[in-house]
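All protein chains but one are shown in place.
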Amino acid sequence: MSVVGNRELHQLTLTEQSAALSAGEISSVELTRHCLARIDAHDKTLNSVISVGAGAALEAAAVADVSRTEGDSGPLLGVPLVHKDIFCTRALPTTCGSRMLESYTSPFDATVVERLNAAGMVTLGKANMDEFAMGSSNENSFFGGVDNPWRAGTVPGGSSGGSAALVAARLASVATATDTGGSIRQPAAFCGVTGIKPTYGRVSRYGMIAFASSLDQGGVIATTAEDCAQVLQAMSGADPRDATCSADPVPDWLAAMRSVKDLKGLRVGVPEEFFADGLDEAVAIVVRDGLAELESLGATLVSISLPKQSLGISAYYVVAPAEASSNLSRFDGVRFGHRCEDPQDLTDLYQRSRAEGFGSEVQRRILIGAYVLSAGFYDAYYKKAQQVRQVIADEFDEAFASVDVIAGPTTPTVAFNRGAKSDDPVAMYLNDLYTVSANLCGLPALSMPCGFADGMPVGLQLIARAFDEERLLNTAHAFQQATGWHAVIPEATS
Amino acid sequence: MSAAWECVIGLEIHTRLQTQSKLFSGAANAFGAEPNSQACAVDLGLPGVLPVPNREAVAHAVRLATAIGADFARRSVFARKNYFYPDLPKGYQISQMALPVVGPGVVECALNDGTTVQVGVTRAHLEEDAGKSVHDLLDGFTAIDLNRAGTPLLEIVSEPDMRSAAQAVAYARHMHALVRWIGVCDGNMQEGSFRCDANVSIRPAGSETLGTRTEVKNLNSFRFLERAIEFEYTRQVELLEDGGTVTQETRLYDPEADETRAMRSKEEANDYRYFPDPDLPPVVVDERFVTAVVEAMPELQHVRRARFVNSLGVAPGDAAILTNDRATADWFEAAVAAGAPARLASTWLIGEVFGRLKRDELNLEHIPLTPERFAGLLLRIEDDTISGKIAKRVFEALWESGDTADEIIEREGLKQITDSGAIDSLVDEVIAANPSQVAEYRAGKTKLMGFLVGAAMKVSAGKANPAQLNAALKAKLDI
Partner (left out) sequence: MSLDKEEVRTIAHLARLSVEESRLEPIAAELSRVLEFVDRLNSVDTRDIEPMSNPVSSELVLREDVITETDEREQLQKPAPAVHEGYFTVPRVIE
């Protein structure tokens, strides 16, 4: 087994792997083999990966090694990763965690995939996820649940549960993920890793199968903020195929964060509502410790109030299902995807293909979405929710007049046991209590590990102004330079 | 039409926009390709694709708004219209609902009987077309071709301002000419580039309230439009007079049976669940874009028509014909620019040129004559070098060869005889050769004048100036 210094390859961060690659200490083929072997060894129990493309990965790694000898020195060249199975790939099937797409292969690569391929990254496989990204526990995957590497039988969070679990277990140093209501941050928190959901429009949604178009945003899960920045840098920027993708230039986040020494002058808003009823006591203590650490690094904590935040979750459960019900209409069994056996007529074809292809949570949300948009209910639900969304955005604007970032817990509790909430959709939805507002308003947000409660990781969430990812990354980087929570590897997979 | 029942008609016209690519994708917007060969991933609604709107489609909306004097919305919003149909790939059509791109306007349309009708245009909105379902290709199956899916449409919705099939046809023809004129749509009705949905209701004459309407879909000829409305009118009158009621429904016109019937697939009431498309921010268009599009627009049809009458002296009826389409008007103006007298040019173009084109089954695009050569001919008529009759011979020769009128006149010696000495000797010759007719004429049978002129013309091989010949003959005979 190859080691760098006295550490095995998987124990290295992406940044360290990249350095070892460019120093010629290891080859991409070696690193890729190591990752594939780890998937072999651990994924039977974790179930974090839906498909693995070992042959193609090793080929890509070999190509990367050749490029490096030819003088290419990109920071991501030859680094292996796993894509959430919501990103379309030509080389591997794209299932979105659904029976509907059980045997679907996309004829094109998502922009994110295209860009990371171009940067020389090596795709190991596709990560498990809640079906069509709908869920907070990964229990809604057609391909089975994912185990949280910290404790067997607990959930990894969702919908990017596979991405978070595999990074926590160090099957790869990094994975792509998406976040519609907390789907990067909540599993990152549950699995003790770092995840960033950038500003809406920062990363192209082309080829990222839509759940709720005005909320979905692609991002990264890694072990450190620095690694997140490395990958996000390559993913971001204008895309002529996505009309909602921002044309704003992408700053050099890495350069910025490497020059950060402390957090002097940073004003951190702490909303009292994030510590109110519903927050687990043990989680609250750990998060407060994390905030104290920020303070000790020079930041000023400012107590703020965001009274409308708690409505975010209600607005979210109107807007997201409404958009989803429409986005998922294309899965009709006509041009691709599951088609039922022997349809009697067109209606039968539609109804059975969709009822068989979609799982129960997806169907539930499609029904809610159809209802809130239907004649007579549009104003009471959909329009009302979009107005409340604006109210919440205005509240954020006001808060950001006096603070630079807003900080608090990522989730109300640590990872729970499988099956604990699967009978109660509303209880499950409350997982996203602190995360949905950033999606409703398109703000960038990040979750990083800040300690443990009952032996399980706790996430600290940071939210910033639109297009101010820099502030999030700098803050998290300074925190991670001073603390070691992000470097703890779950024992079962160390 | 019965005097007791008034017919109320509103039209929705779907015009397919003339663009290279589709409304939201870079696939070709063209008719007649192999099935599904021009349907890209976006048109197929594959998982992960996103729409990006076509600038030229928005420019076309600016043109239409300008042409009908309507508002062009500086901010308009695309919305999703949700319903399931196999030729609607995404399960929704991207259209516009609350904020359409073109606001209200009015057009005045002329009917064949000389009356006019004012029709309000409520709105026009951009939307993507659906694909095509072919029901009779395969036994037991419907075949889906998505080449048409995503092609850009501008749906023009009128107020219920028409009261007869004739008025509806006049409005449809007016809009048809207009969209072609401004280059928005090719107007090809067979290919479905211009299709009408007619909303038809009836009410007791004098009533102000609207009756229940039916919508007759996809009428792709003016004749069908007229027939469908007339059929609907009669059907609804009979229904109500028999004590029945009209059901609000979508109907289809069957040209073979010359009747409309309810569409089965549209029977169930649809709830389209419109909402703003979250994939598309509002279309916000700046002043510069609008100005550039408007400045590049052609002179509008009615403006040009009025100019032909007022500045060029063309007869109003002829001006209407010449401005039926831009190609004709341009050709006419090119001839005038080359020196052709406008009035003469208009009668010759409409009479001789159109007649010849029709005979040869050609359109103006393939005319073997240039406006300059045509003007050359008219100039020789104008300056009396040739008579109108000879001119028709020259015209035929112009059509067949690439020569100019002057070359033909010269080569074939067709120059008109205007020399009075030559005409006098012609007259003398004819009087000498026809003594009995001359005697009869002088005895009072003045009708023989025609015979004698004809005889003289024949001797001159048609080249004598007819007016001079007449005068000279009369002078000699009436002594």
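General observations
Going by the order they are written in, the chains are A and B; count residues from 1 in each one.
Convention: contacts are C-beta pairs under 8 Å (C-beta built on N, C-alpha and C of every residue); 3 or more make two chains touch, one makes a residue touch a chain.
Keep in mind that what you see is a predicted model, and the values were worked out from it rather than measured.
Among A:Ala110, A:Leu311 or A:Ala464, only A:Leu311 touches the chain that is left out of the view. The chain that is not drawn here is touched, among residues A:Ala370, A:Val403 or A:Leu472, by A:Ala370.
The residue from A:Phe87, A:Tyr200, A:Tyr434 or A:Phe479 that touches the chain not shown here is A:Tyr200.
Of the options A:Thr111, A:Ser163 or A:Thr244, the residue whose C-beta touches the omitted chain is A:Thr244. Touching residues on subunit B toward the chain that is not drawn are 19-21, 25-28, 34-42, 44, 46, 52-58, 84, 86, 133-135, 137-138, 140-146, 252, 263-265, 271, 273, 275-276, 278, 280-284.
In the full complex, subunit A touches the omitted chain through residues 103-105, 107, 200-201, 213-214, 240, 243-244, 246-248, 308, 311, 313-315, 317-318, 325, 329, 332-339, 343-352, 354-355, 358, 363-364, 366-372, 374, 380-381, 383-391, 393, 425-426, 429, 440-443, 466.
We take it that only the chains that are shown with their structure count from here on.
A separation of 57 Å divides the Cα centre of subunit A from that of subunit B.
Residues of subunit B that touch subunit A in their complex: 41, 44-53, 80, 82, 84, 86, 89-92, 142, 144, 271, 273-275, 277-281.
Of all residues in subunit A, only 87-88, 94, 96, 101, 104, 106-108, 110, 205-210, 212-214, 240-244, 322-323, 325-326, 328-332, 334-336, 346, 350, 370, 373-375, 378, 382 touch subunit B in the complex they form.
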